[in-house]
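Yeah, one chain of the complex is gone here, protein chain that is, but the others are all in their spots.
Order of writing sets the labels: A and B. Residues in every chain begin at 1.
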Amino acid sequence: MSLDAIKKATLAGAALSLMAGAAQAQSVRVTVAEYSSLTGPYFQEAAAAFEEETGTAVEIEVVPWDVLLQKLTTDISGGVNADLSIIGTRWLIDFVSEGIAAPLDDMMDADLTDRFIPAFLEPSVMDGQTYGLPIAASARAMYYNTELMEEAGVEAVPETWEELVAAAEQISALDDETFGFGLQGNEIETDVYFYYALWSYGGELIEEDGTSGLDSEAAYEAAALYKSMIDEGLTQPGVTSYSREDVQNLFKQGRVGMMITAPFLSNQIADEVPDLPYGVAAIPAGPDGDRGTYGVTDSIIMFENAQNKEGAMEFLNFIFSPEWRVRFSEGEGFLPVLTAVAEDPAFAEDPDLSQFTGLLPDARFAPVIPGWEEIAAITSDALQTIYLGDGEIEPTLNEAAERINAILQ
Amino acid sequence: MNRSILVNPYVLIAPGFLLAAFIILWPLYELGTIATHEVNRFGQLRGFSGLDNFMSVIRDPEFLGALGRTGIWTLAIVGGAIVIGLPVAMILNEDFYGRSVARVIVMLPWAVSLTMTAIVWRWALNGESGMLNSGLRAVGVLDANVQWLAQAATAFPVQIMIGILVTLPFAITIFLGGLSSIPDDLYEAAKLEGANGWQIFREITLPLLKPFINIAVVMNTIYVFNSFPIIWATTQGGPANSTDILVTYLYKLGFRFGRLGDASALSIMMFALLLLFTIIYVRLAMRGERS
Partner (left out) sequence: MKLTRKWKRTIVSWALLSPLIVLVLFPFAVMFFTAVKPPGEVLQPTWWPSEFVWSNFVTMWDATNFGRALWNSVYVAFLSTAIALVVSIPAAYAMSRFRFAGQGFFRQFLLVSQMLSPIVLVIGLFRLVVWLGLLDNVNSVVFVYAAFAVAFSVWMLQSYFSTIPKDLEEAAWIEGASPWQALVTVFLPLALPAMTVTALFAFINAWNEFVIALTMLRSQDSYTLPIQVFSLVAGRYTVEWHHVMAAAFVATLPVALVFAWLQRYLVRGLALGAVK
């Protein structure tokens, strides 16, 4: 069999499978990312309720986060993607520039647009077109262990990085098993953990001239701050083996004084260690009073080649009702994305959440640049090199900035 | 003569050949196409680009590092499995009480999915909650917790150790088969001539095991070179790419960074590398056998 013959055979097969696809165009297929063990059941329930109401069946595919991008990539390259999918909003530009994501404005009621908190909808808007709806949103704040603070004699919750270092010294001095500041140095968001300090020192990820901000004075200072904390034993040992989840585990065990993470830690503490005394505060400020938190949204997008756009839009309308959103945000521990939900007493009166929402004016979202994952990987690699002491701060960051600039232009 | 399909070899091999060829040649052809085209992150082709993708991989500084580590990784695990596997196989070939139990235990890692092994080890190697540290501290080997996966200096050797552990069963099985094929009279004759244990090993066991060792080298090199889950589930090639080997680098290129063209080019280069190794090794081994 020649390759040409094989090729022809494929085309015939593809045509067949397309026809098969058209026959079952009634249902809506949705790919969802698995945030926790509750995600799958939640969407299954929503799908069942939707089917009961409208008669349109919804197929939910639950995908672990780690492999979501891979699955989407292979799905799209094979032309078998679902109608709707959750994606990290930071990937959105790649989907939009390749014509994969469909613009939604023409299909959306004005009413639907108005339901969202503008700050969360905005990252999904490109060139004046809405390409995704924020399905999950979170920001970052500092968690602290009040008991450890008291024991160590820390009087006030640190407001600046200088105060944080001082508090960390006191807490670390308690005993060998307790560490002042939990520093994440491994896996997803290692770079983000560094940006908290970078922003506080007045730095930016991407500077105004469109180049990387890693070779700036602010970046050097932020890296020096973390590195000195590691060297002086104010963090847990071996930071480069600690993923976010590992640092959270230390915090839950009461072995870390302070750490920066997302609101879902509150849910985990309530479930697993309800007796842990803790508080939530703003991320410390830099010497000039700058501060910044990281805002993240995940968007649900519709594919340009979706088989059932109408049904898909209907389903979006359905799950972005306040009733279903309350259940989602409560279960997963994310911030509300709908104004109506934010006003719901369950959220408005939650002290932890109000800390997070209070930070939103300062929140920065991942910049809209192609190749974000690769840039994040280069940054994390450079940071790990510095944390390990395998490279000097300035040359390491400069080299990373150079590689990032090559991707950016 | 009885005309039966049983005497037509082509009919007999056809189903197996077609099935294997279909699953292997087709994807290979796809890879070749992607590797020589400009391609977006979703695998949609954008135009012929010749060898650009290959050049871009070779120029990537991470590539050389990963290539070197793949060499160490493969050499250490294949070599380790042989150096440890040979004496273990010889022990297991002796007649002693509980031998079949010992055999089962030594072969056990084979029965466990590599993914699960790696996940269990990742948990065991955790710095503060891991049971390896607490075990070693209890026995008095360690005073303080070691953060095994925090730096390549400890992570990579541990990964190699896990690799040897899961590669051993296959090597030992082959060696055991080889040992059982050596007739006992040869040993008896050697003993009568007054040869000591080392001489017997060098003059009889080793030469007769040679074809078996060659098989173990070739097969294990192929498996180990392509082995993904151990490194992926423990460090994902980190920290700072310091434990990346070619397959993990390939996975990152293709599925993290969306550089499908580069990833396809790398796939083809890796395949060529293995092919080259196998051809050279088989040639050398055959020449060695003849001389």
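Quick note on the criterion: a contact is a pair of C-beta atoms (placed from the backbone, for glycine too) under 8 Å apart; a residue touches a chain by one contact, two chains touch by 3 or more.
For clarity, every value in this text was computed on a predicted model and none was experimentally measured.
Seen in the complete assembly, the chain not on display touches A, B.
In the full complex, chain B contacts the hidden chain through residues 2, 4, 6-7, 9-13, 15-17, 19-24, 26-31, 34, 43, 84, 87-88, 91-92, 94-100, 102-117, 119-124, 126, 128-135, 138, 161, 165, 168, 173-174, 176-178, 180-181, 211-212, 215, 219, 222, 225-226, 228-229, 233, 247, 250-251, 254, 260, 263-264, 267, 270-271, 274-275, 278. One chain of the complex is left out; on chain A, the residues touching it are 10, 13-14, 16-17, 20, 31, 34-37, 40, 59-68, 70-71, 74-75, 77-80, 188, 245, 248-249, 252-253, 262, 264, 268, 272-273, 332-333.
Please note the rule applied: only the chains that are shown with their structure count from here on.
Centre-to-centre, using mean CA coordinates, chain A is 36 Å away from chain B. Listing the residues of chain B that touch chain A in their complex gives 26, 29, 40-44, 126-129, 145, 147-151, 155, 236, 238-241, 252, 254-260. Those residues of chain A whose C-beta lies close enough to touch chain B in the complex are 3, 6, 67, 69-70, 73-74, 76-78, 94, 98, 100, 185-187, 236-242, 246, 249-250, 255, 371, 373-374, 377, 380-382, 384-385, 387-388, 390.
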